[in-house]
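The other protein chains are all here in position, but one chain of the complex has been omitted.
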Amino acid sequence: MIALNINGEDRTVDVPEDMPLLWVLRDVIGLTGTKFGCGIAQCGACTVQLDGRPVRSCVLPVASVGTRSITTIEAVGATPAGKKIQDAWLDLEVIQCGYCQSGQIMSASALLNRNPDPSDRDIDTAMSGNICRCGTYPRIRAAIKQAAKA
Amino acid sequence: MSKPSSSPSSKTGPSRRTFLQGGGLLLGFALFGASTKPVLAASTALPVDGDVTAAFSPDAYIRIGTDGAITLILPNIEMGQGTHTGEATLIAEELEVGLDQVKAVDAPPNDKLYATAALGGQATGGSTSMRATWEPLRKAGATARMMLVAAAAAEWSVPVTECVAKLGVVTHQPTGRQLAYGALADAAARQPVPSDVTLKDPKDFQLIGKSSRRLDTPGKVNGAVTYGIDIRVPDMKVATVAACPVFGGKLGDVDDKKARAIPGVRDIVKLDNAVAVIGDHFWAAKKGLEALDITWDEGANAKIGSANIMAALKAASERKKPIMARQEGDVEGRMKAAAKKIEATYELPFLAHAPMEPINCVVHVRADECEIWVGTQVPAIAQGVAAKVTGFPLEKVILHNQLIGGGFGRRLVAESVAQATAIAKQVSYPVKVIWTREEDIQHDLYRPAYYDRISAGLGADGLPTVWVDHVAGGSVLGNYIPSGWPEDKLDDDAVEGAAKPPYDLPVIQVDWVREDPPVPITWWRGVGPTHNVFVVESFMDELAHAAGKDPVEYRRALTKNQPRAAGVLELVAEKSGWSTPLAAGMGRGISLHDAFGSYMAAVLEISVSPAGEITLHRAVVAVDCGITINPNTVEAQIEGGLIFGLSAALYSGITFSDGRVDQSNFHDYRILRNNEAPKIEIYHVKSSESPGGIGETATVSAAPALANAIFSATGKRLRTLPFNRDELKGEGADKKSVSMVPPLAAPLAAALASIKPTDTELEKL
């Protein structure tokens, strides 16, 4: 049994130690907002936060989460940065198909967590690991800047 | 759909029954037929997901409950392109309701009700949705509104002309009496269907032309919405699958001893050409699949490679008799008489769709029925293939269409639904089949490769007097239609964007040689035009340079009788600052086209480093897409479409070795990233023409604008996609260090260490 703290709630799961956190969230816990995109940490669709820092859950063995608290897209709106990012995302109509956006929002709100006023270069650094096939990049950039001002 | 594991039967069964009990009149409109009158629809059940309980169902698209709930059943699926919002806008505009008063759901599979003539079936693709539904959906809304108003007038015993509908309420103007739509629903259902429907004058539009908020996005910022891949039904297991790595190959032997020993692995299912492992969760299935020892019977394609596919295309182009797409004027004579003759050959690669949501499908095959949850661009076809696999009649295949995490053409085919059904057929429980990204890239149906020879004769003024475009490539239609496509018949897709360029070219020949590749092909975002406009617009630039003319000036001279093309051309030239000088290493390229009923001109500003690396700085786009239903969505589609096309032009190409796809995931099927995207500016040409398509329009503009910008920056003409940046290397660049780190002298290093950017500093706190 592995103990996890997910969105403020303590859970125990009976899964193999090497099972990536992504599949624990999606297939065991039932939190499907975190998405599977590539399975090799190249697209960022699976991004969740551990203690507010972004990680790619598709390559994160569940046993290595330890005591760090997991925040997923379902609960990121309860954090100040997450709320600002979600509002800006809707306000600027960032989203198209939306499939990558859970990961984009998790990366973006983690950026705001550590840096309330990110520069373009900071945005490049924080957001270039998240692929969007619909090409919403310009709006993601604009929305982060707007959220920073909010 | 609600969150995890609500029972499938409780989700569809009762709501379907309730809907049938609710009764009402079912009407449908032929979306693209000569008739725009309401016609009585099939009396069969019309299952619609989303708890639709309607007292008033004036047509196939609108349900109004006595509680006032208004549900719009939209014929085209939402996959990010904003179609749900757009189509809801059309209905709501005439129905006189606000977008915040309606709920949009996907139409169930029903070819009779929801087929569009544009695509010959119930399908979403080809940037046809708004064009096809522009009239019918507004008429649907207007019809319902008229029936509601008539019901109110009858209730009050007043003339219809004294009643006005607004925001879901009918008001009797002289007395101020009001009745909400919900209260009128039952009575409206008894009203006769009006035979003559008048649509609003565009100047009275309340919703059309405004950047209304999208209906589908609020649930996409908090993980609340459910895509096909997110479906969970009771007792469901998860499968992942490996198909023969060589197309056309079959499954040989499978040793599953090791796989069965993996905890969580439940079943191993063999298909004719694939094997699937079913587990308690995807991880067990994936580990199980990796543990299988599989022997494939690779079949006839085991030796194919990209080089021989392209060689076959080239040979076909040069030797086979083409099918004529267009021939006007004395082509041969003009070519002989030309002052100058220019020829070029262009090559385009196979492309994978690679939507962010990998292929998936949930299927439960029961004793006498089959239930499917999948995001598909073609629900009726998906239903049909499942019926075929199970042997059940169509009505025993219940399909719940889901939100799609990117389609781009990939979900116009339902082969993965057939596969998932074949897997589910072998077990008693529901199965969610999820493809790995590797499977998704290596078992796509690809945008075909092309080999195009194009030539033109120039007159004394440098303008083309004759234009000849020989296209060679596979027939997408031939691959798509189960019965095939006649060998001697033109597949319009192959020449779309080539046959009628928006230029004054009176003497023109465009033909096509069909050479089907040994791998499956299908449409890809931008379909024919993404391929052809790259060739046409690159070549147009070549002609301008051969004539010593400025590329915009040259196009201007050729669009004298093409007002809409000239309109976007002038606008983009002005907004991009086309005539302002550029710094060394910078380049500016233009493309112009009229694909999908919209006109678009794009200017791309780039720089090319001495080592040949391209940086995208700025894109300026001018668009005339007719009446704009939602300007913000149009802009989003242009931004995204352009980036999609630039990604492909720079990086994408599927290649084959030993019958296998060489690429497998995003590390080698590369996608443009946020730090590579250009700044994009979009300008609209005001227009009262019918709406044009916009989902693919900018994808078409991308590659030619980039090719022309590269030429402008380097003087090198790249005619093969994806662009080989090695060809742009300056002399000696191979031997020069790239991005060398500046020497970190000790004092400097110390200084740097003390100056941390805010991001770093804050992180350390």
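Letters A and B mark the chains in the order given here, with residues in each chain numbered from 1 onward.
In the analysis below, contacts are C-beta pairs under 8 Å (C-beta built on N, C-alpha and C of every residue); 3 or more make two chains touch, one makes a residue touch a chain.
FYI, contacts and distances are computed from a predicted model.
Which name from "TetR/AcrR family transcriptional regulator", "Sugar ABC transporter permease", "Spermidine/putrescine import ATP-binding protein PotA" or "Mono/diheme cytochrome c family protein" does UniProt give the chain that's left off?
In UniProt, the chain that is not shown appears as "Mono/diheme cytochrome c family protein".
Which of these, B:253, B:461 or B:726, touches the one chain of the complex that we don't see?
B:726
Pick out which of B:58, B:228, B:520 or B:612 touches the chain that's been left out of the picture.
Answering carefully, the residue with contact to the hidden chain is B:612.
Taking the entire complex into account, which one of B:190, B:336, B:388 or B:736 touches the absent chain?
B:736
Residues on chain B that touch the omitted chain in the whole complex?
609, 611-613, 651, 662-663, 665, 667-670, 673-676, 725-726, 729, 733-744, 749-750, 752-753, 755-757, 759-760, 763-764
Please identify, in ascending order, the residues of chain A that touch the omitted chain?
17-18, 40-42, 44, 53-56, 59-61, 63-64, 110-111, 114-115, 121-122, 124-126, 128-129
The rule we apply is simple: only the chains that are shown with their structure count from here on.
How many Å are there between the centre of chain A and the centre of chain B, using C-alpha atoms for each centre?
Result: the chain centres lie 26 Å from each other.
Residues of chain A touching chain B in their complex?
Where chain A meets chain B, its residues are 15-16, 19-20, 23, 26-28, 30-40, 42-43, 45, 72-74, 76-77, 86, 89-90, 93, 95-102, 105, 111, 114-119, 121-141.
For the complex, which residues does chain B have touching chain A?
Touch list, chain B to chain A: 3-5, 79-82, 211, 213-214, 216-218, 220-227, 229-230, 232, 238, 263-264, 280-283, 354-358, 403-408, 434, 436-437, 632-633, 636-637, 639-644, 647, 665-667, 671-677, 679-680, 757-759, 762-763.
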